[in-house]
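Accompanying notes for the structure given below.
Removed from the display is one protein chain of the complex; every other protein chain stays in position.
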Amino acid sequence: MNLFEKMKNIDRRYIYLVVALCIIIPLLIPFNSRTYVTDPTANLYKKIDSFAGKEDKAVLLSFSHDASTMAELFPMEVSILRHCFERNIKVFTICFSPPAAPLMAYALNVAKEDYPNLKSGVNYCNFGYKPAGLFLPIVLGMGDDVAEAVQTDADGRKIKNLEILKGIRNYDDLNLIIDFAASAAVFSWITYARVRFGANVAAGVTAVMAADNYPYLQSGQLVGMLSGLKGAAEYEKLVDVFAAYEDTEYPNGREFSPEVVKDTWVPIMSKKISYDSQGSVVQTNVDLPYKFKQARIGMNAQSIAHIMIIVFIILGNIGYFLTKKKTAEVS
Amino acid sequence: MLEFISNLVAVLLTLFIFSFLYKDNPFYRFAEHLLVGVSMGYAIPLVYINAFIPFVYRPIFLEGNFWLIIPSCIGILYIFRFTRNLSWLSRYPIAFGMGIVGMGVPMSMHSSVLVQMRNAMLPIDNINTLLIFIGTVSILLYFYFSKPHKGLYGKFTNIGIWFMMVGFGASFGYTVMARISLLIGRVQFILGDFLGLIK
Partner (left out) sequence: MKRQIPLIIVIGLGFLFVAHTFIPSKTSVDFYDWWVSWSKAISPFAVVLGILSLFMVHGTKIQRKAPNWQYSVVTLLALVVTAFSGFAWGTNEGTPFLWLFANVQMPMSATMFSLLAFYIASAAYKAFRAKSPQATVLLLAAFIVMMGQVPIGAAISKWIPETAQWILNVPNLAAKRGIATGVGLGMTATSLKILLGIERTYLGSD
């Protein structure tokens, strides 16, 4: 038995061990890496940012996933909430499945910890869990009157009495819906909220779903999309570079600029310092808590893991073709 | 202290599940069965509080809307699903919900077909829009089985296969990323949240 035949029949548990090491080591030995921002992420960022400080514009986050895909979706939820909180954008959250309810509350709690002045019912509002049977009545009802369709929030308060509802009546104001899912749940929003009322819809999806959504990005049915952990890492970077940016020239964040995205990167392992492409030091407010760089730290391990998978495929194929050649020679 | 115990429980259960990678064992089976039970048990109070109380109990018993007794009785018919002779009764609540399909036909036709068709017919002004047009049309024709895939027509539909292979490759690449991300999440939990080794 030659080396390749031995390798072909290797116990799968050795492969599992390599996988575990390829994930654990890069997480334990952190390093800085650059995040390439794609258009679907940048477009979503720009759309949300266009609501900054507006009384009559709001974002609705719909949580359509359970804990199984939290690793991919949770960092993007926290990043988007952070963006809204940094830029004074009204944000609502809702879910239609029981397991999503605590995840939604958890994301809100984690994101708002750093913003002690935010108030529920004023800056943000958690509509809470609504039974799946109410999906259509609420989605269609919000086209006419959000307060009438949703009725109460997670704390049981009548939402029409809440300050945050001032200026928010229907999809003209609740102008962007972002659905976080490991499924095609966002299409229900496209089918009912967009077709009927022209609402803007975006998606935060697990990477498995991402490639399928490109036709909907091109057609404008999705205004933007975050794809898996990479999408979350991109959004984390955008919030650092723009919404949460602070220096003497920009004390309260700065506007999106494609040139700045390309040139600036945030070294996640250092504190309070960022470097641009020329290597000159730029002061930022980057004293990042772990929760705001979780996806980017994860992407370090993702780099190594992708190389590992590619090496596995190449090795497997070399073994396959050599064995095939040998078999052909023998016969 | 409570946080430590909570994390310890979560970590132990995480390791129980991971133990399946070595081989099937009682710890994994325990965790697997526990997960099924907790997941189902979790839904019951939430549905009771968020659906039964506001849509059945309160309107009927507190607000006197006695008409709603009829749909409640229809809902109870679900229970007969598991009986041998009366399982047909469970078709009534299913049928009532299924009626909404009438609204879905025109709306999903619009969102999944018409808008996509319209965007497939945009002016061809560069190589990319040309490629998208050729790819879309060749794939649609590839799935059209009423005409044999022979000659020039067959060659054209064959182009569709190549486009699909690239599409499947993209999906595969993304799928690898997704699966790895889920594992990264768990490792981050054990190393970061529990052991505090990731800063």
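Labels for the chains are A and B, by order of writing; each one numbers its residues from 1.
Here is the rule we go by: a contact is a pair of C-beta atoms (placed from the backbone, for glycine too) under 8 Å apart; a residue touches a chain by one contact, two chains touch by 3 or more.
Just so we're clear, the structure is a prediction, and the values are computed from it rather than from any experiment.
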{"item": "Option from B:64, B:99 or B:148 whose C-beta touches the chain left out", "value": "B:99"}
{"item": "Residue among A:25, A:122 or A:313 touching the omitted chain", "value": "A:313"}
{"item": "Hidden partner chain, residues of chain A it touches", "value": "8, 10, 12, 15-16, 18-19, 23, 33-36, 38-39, 66-71, 99, 102-103, 105-106, 131-134, 136-137, 207, 211-215, 218, 228, 230, 299-300, 302-310, 312-313, 315-317, 320"}
{"item": "Positions on chain B where the hidden chain makes contact", "value": "6-7, 9-11, 13-14, 16-18, 20-21, 29-49, 51-52, 55-56, 59, 68, 70-72, 74-76, 78-79, 81-82, 87-88, 90-109, 112-113, 116-117, 119-120, 128, 131-140, 142-143, 160-177, 179-180, 182-183, 185-186, 189"}
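The working rule: only the chains that are shown with their structure count from here on.
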{"item": "Geometric centre distance via CA averages, chain B-chain A, whole Å", "value": "18"}
{"item": "Touching residues on chain A, where the partner in the complex is chain B", "value": "13, 16, 19-20, 23-24, 27-28, 30, 68-72, 74, 98-99, 101, 128-131, 133, 136, 187, 190-192, 194-196, 206-208, 210-212, 215, 218-219, 221, 227-230, 290, 294, 297-298, 301-302, 305-306, 309"}
{"item": "Footprint of chain A on chain B - complex, ascending", "value": "21-22, 39, 42-43, 46-47, 50-51, 55, 97, 100, 103-104, 107-108, 110-112, 115-116, 118-119, 167, 170-171, 174-178, 180-188, 191-192, 197-199"}
